[in-house]
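A single protein chain has been omitted; all remaining protein chains appear in their positions.
Chains here go by letter, A, B and C, matching the order in which they are written, and residues are numbered from 1 within each.
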């Protein structure tokens, strides 16, 4: 079995890969943390419109340090900026956008993704303080739900599984997983591999996955730029 | 039995009487037609805030002929005006005000009012084209529902009845009736006479009413100014 | 991304026969007359129309009905100064009518846009309008269950618009327009002025662009009330 330490994609590379699939003019919500990096890597000519649950649409990137206005933040409570086209609205209108199916894409992190599209990303189920935020709304209602994740946990356990063992965020909702090793669609309750990093054999990828991997046509090489900031 | 032709109040007088009960700062919706006259007769120092279903709060009186702006109308499609404090909002927000119980008073016309507070004012039930507008929302949700009405129909039939025979607008909703002969509260499913025009004997008022009239304390004289414009 | 379209005709060109079309406005205030007239010219028929009213005179929605394009109308108040077109069609059995209380109509449209398949309202409880609908009791009071209302197309009218679809409205012409924008698969807006991106203060946007698919500028739009006073007839 191959050591994946040196071949797996960095978070920035996973975010970069996800960004390549976003169409010009798509309405996109990026989850708190790692998924926020997707905004940095939008290809030339493909300008998504970003939504944040706390009531801002079509906002700009982070301000320079010291230029923050703390009334102008995203769902992660990080400062953002205005740009031509920005609009403000209250929380009920914001989640009308979400629940009403107006978002083309939500990009989220995951503890576990099941082959039927179930997602667990809000609670490890081990006690501690539960905090769900807007994830449960997003996963049930955006047109597509993309998950960005390491392919395995720090301990090496699969995060792509037959059935989630952690508390669910949503059922049957994930449509595509961008992992540190592969791009995998969820179709008809199966994981279907579309791309994988070139140096990992399919058998090893299967070994690192908790459910059967399928293919449907060629599996192409997943190649990302190396020096992503 | 007395002839009520000369003693009954005019519509303007009924509207005037209803206006005297409206408190300063009350949020009030006036139904299309005759109830709209209430706005003309607000006493000095008692300034109600008027709401119209089509999305305007705190508007002013009708403009001069020729000064109408047809984007600035009330629910009766009559032109209104701005005043300091006016606000605009969409229909869902407008009926959130109604349904959420934020209006202190709705003033409506009636075909029939029953002693339990049931109101029929949207359809005679005789065919024709039904048209309900905002009345069904208003009657179930404003804090108080006042009805302005002739005491009897043009044919002389009672409009205050034991039970409505026409299709209902709302159940158990009317709290006070300002009729052309009396001011009558609805309490515990009874008509309770508070005021009557001085020249009608109580027995005659009862004869013109389709349900038992009750009293609870003195019935005071209902006296309105004569020359109301 | 540029959602602007050059003419009302192009804006409505893809509306198919049998479509459910929400049309903004309360009476003539906020009614997208030019888009409705373009829809008449376009020729789509067997439409289900959602509007607060049923048209007035012989322009706008009344003209669409008069041309025989509307199979069914969902509205709260099919009366106006001159509802003769609707009355004649209805009496002749040529158009179906679903009466919905005005607040319920507004909330059903909002629910359609907000992903709420059903909600409970006190409105119409105990009346014939609620017949056949599920009733439930909450905290000792009875309520009627109402379903969301969605459409294939919304035709709306605004004041300012930008290329991303952000919009404002003019006074009471706002009414159903922002709601219908949220509840249709395709929302087509006519605005008096298309302004550069950033030309609408972010605090003053009433309809964020996410709800709007196509915008067409109609400077100095016709007002139904004025057309009717001039006894206009379309086409």
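Simple rule for what comes next: a contact is a pair of C-beta atoms (placed from the backbone, for glycine too) under 8 Å apart; a residue touches a chain by one contact, two chains touch by 3 or more.
Everything numeric here is computed off the predicted structure, so don't read it as measured data.
With respect to the full assembly, the chain omitted from this view is in touch with A, B, C. Between the chain not shown and the residues A:34, A:89, A:111 or A:191, the one that touches is A:89. From the options A:112, A:141 or A:209, the residue with contact to the unseen chain in the full assembly is A:141.
Checked against the full complex, the one of C:14, C:96, C:118 or C:135 touching the unshown chain is C:118. By the touch rule set out above, subunit A reaches the unshown chain at residues 52-56, 69-73, 77, 88-92, 94-95, 98-99, 118, 129-137, 140-141, 167-171. Residues of subunit C in touch with the missing chain: 107, 111, 114-122, 136, 138-139, 141, 143, 147, 168-169, 171, 202-204. Hidden from this view is one chain, which touches subunit B at 24-25, 27, 47, 49, 51, 57-58, 82-89, 92-93, 95-103, 141.
Basically, only the chains that are shown with their structure count from here on.
The set of chains touching subunit A and also touching subunit C is empty.
One simple way to say how far apart two chains are is to compare their mean CA positions; for subunit A and subunit C this gives 37 Å.
Centroid to centroid, with C-alpha atoms defining each point, subunit A and subunit B lie 57 Å apart. Separation between the centroids of subunit B and subunit C, computed from CA atoms only, is 30 Å. Shown for subunit B are the residues in touch with two or more other chains, of which there are none.
For subunit C, residues that reach two or more other chains under the stated contact definition are 110.
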